[in-house]
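Every protein chain of the complex appears in place save one, which is left out.
As written, the chains take the letters A, B and C, and residue 1 is the first residue of each chain.
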Amino acid sequence: MGEAMTSAAIPVVVEFSGGLEMLFADKQRLTLNVPATDKDNKPATIAYLVDYLCEEEMGDARKDLFVLDGHLRPGILVLINDADWELEGEEAYELQSGDNVLFVSTLHGG
Amino acid sequence: MGEAMTSAAIPVVVEFSGGLEMLFADKQRLTLNVPATDKDNKPATIAYLVDYLCEEEMGDARKDLFVLDGHLRPGILVLINDADWELEGEEAYELQSGDNVLFVSTLHGG
Amino acid sequence: AKPWAWPLSGEEYQRYSRQMIVPNFGIEAQLQLKAAKILIIGAGGLGCPAATYLAAAGPSHIGLVDGDVVEKSNLHRQFAHATSRVGQTKVSSAITFLKDLNPNVVYKAYETHMSTSNAEEIVREWDIVLDCTDHPTSRYLISDICILLGKRLVSASAFQKSGQMMVLNDPPGQGPCYRCIFPKPPPPESVVGCGEGGILGPVVGTMGVLQALETLKVITREAPPEKNMMLLFSGMAEMPFRSIRMRGKRKDCFACGEKPSLTLEGLQTSMDYVQFCGVRRPVSLL
Partner (left out) sequence: AKPWAWPLSGEEYQRYSRQMIVPNFGIEAQLQLKAAKILIIGAGGLGCPAATYLAAAGPSHIGLVDGDVVEKSNLHRQFAHATSRVGQTKVSSAITFLKDLNPNVVYKAYETHMSTSNAEEIVREWDIVLDCTDHPTSRYLISDICILLGKRLVSASAFQKSGQMMVLNDPPGQGPCYRCIFPKPPPPESVVGCGEGGILGPVVGTMGVLQALETLKVITREAPPEKNMMLLFSGMAEMPFRSIRMRGKRKDCFACGEKPSLTLEGLQTSMDYVQFCGVRRPVSLL
């Protein structure tokens, strides 16, 4: 409401499952206001959210357990509003207000 | 929008658990438009919803497995948006648009 | 030789190592567990998995209460029994199995059904109680005695393809009891047991294993949870589990309210749970 575009933010809930919460100070759930646009003034996507989480929220130094070669590391699923991100456009999906984004790390034990 | 008060309806989702679905043609979930007011023109409450379900939705003749002496039968919990109705005012709670009302029958087996 | 300086034996370190290395479990939780005395009422479809996973985890004592004998029709879901033990009491059959799984636990057998006359004597010496029974009469009796003796109660039930679980009187004196949630018993016509209505083995099995997990959590946690939750399970649904927020204590609760009517003496001398829950009319409505 009346704010400049550049300072607009998108409220999203980010959740972690399968052990990823360890990288975020054992928090299973973050309520965030993510900038609505990236530094090139393009709408915030999941790719942007992943960078944002690495830079702003991850206390843990082991960033390579979350991001590898500029992308989410293999073995992590992304669910947008409880559906696989493939159903939504993967990294290019543009965040919507109120979205729930869940990052799930595969488990292997038995 | 422009409809008379008397014909207004409240969209609610009604769900059943613990075997009560048997009384409703094995449906676990009903999406309903419940009249916004009862015959006395008072706002629709949970008590009204229970009557409405008995009269309009229950195919099964065993109404006494759902209602007894004019009230919900003992052993059925009512959850309004996943919280016990006691937290909301019980039978007098006035339905809101979009409410989720869950009826749970106690199970005893083991 | 130096005396053994560690809080657990070498055998125990070996046996419990895989749970002791779980973050936030560790030696502290193992020692809390090693001090715990757990009473499991019912050695059937819930009691078998609950007792198995709890015994395996290493508590001090496990008590098992059940007056039935093993029948062949139990075996599709009651895996602590066996074809070769059909006809034995369920309690002795289960203890045979549990002893070979974990001989470090002391097992106490109560080869009887809970009643108003034995409830106090059975429940008094235990730290936490699991209700693994199958009828409202026992569920009200167990809740009442747990309120009177200040015991936390992990209660589960299952029927056909559904299950439910909740923790009651937790912390003792603060959380709701079974009567707070269900002040009046259901009409007897609506009560059908697994023997009459059937049950899928893994449905009741899931609930029993979850009861064991909940019990481990109650014994080893740092602080009680902020909300009273109830877990609902619908085995055939696309989204099979649902957690709902239960009500708190009922101020006018007969057993645990501000002016409770329930007393230990009253329970033993004048309570009639069978009459309270009613008896089904000969021609069933269900």
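Operating definition for what follows: contacts are C-beta pairs under 8 Å (C-beta built on N, C-alpha and C of every residue); 3 or more make two chains touch, one makes a residue touch a chain.
Because the structure is predicted, anything quoted here is derived from the model rather than measured.
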Subject >> Chain not shown, its touching partners among those shown >> reply: A, C
Original post:
Of the residues C:Y16, C:W126 or C:Y178, which one touches the chain left out of the display?
Top reply: C:Y16
Original post:
Among C:V167, C:V209, C:A255 or C:C277, which residue is in contact with the omitted chain in the full complex?
Top reply: C:V209
Original post:
Which residue among C:G58, C:P136 or C:P186 touches the omitted chain?
Top reply: C:G58
Subject >> Touch with the omitted chain, as defined above, among C:P183, C:G197, C:G248 or C:G278 >> reply: C:G197
**OP:** Could you please point out the chain A residues that touch the chain left off the display?
**Re:** 17-19, 28, 62, 64-65, 68, 73-75, 77, 79, 82-84, 86-87, 102, 104-110
Subject >> On chain C, residues whose C-beta touches the chain left out of the figure >> reply: 11, 14-23, 25, 49, 52-53, 56-58, 72-77, 79, 82-84, 100-103, 160-161, 194-203, 205-206, 209-210, 212-213, 216-217, 225, 227, 229, 231, 235-236, 238-241, 243
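The working rule: only the chains that are shown with their structure count from here on.
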Original post:
Distance from the CA centroid of chain A to that of chain C, rounded to the nearest Å?
Top reply: 41
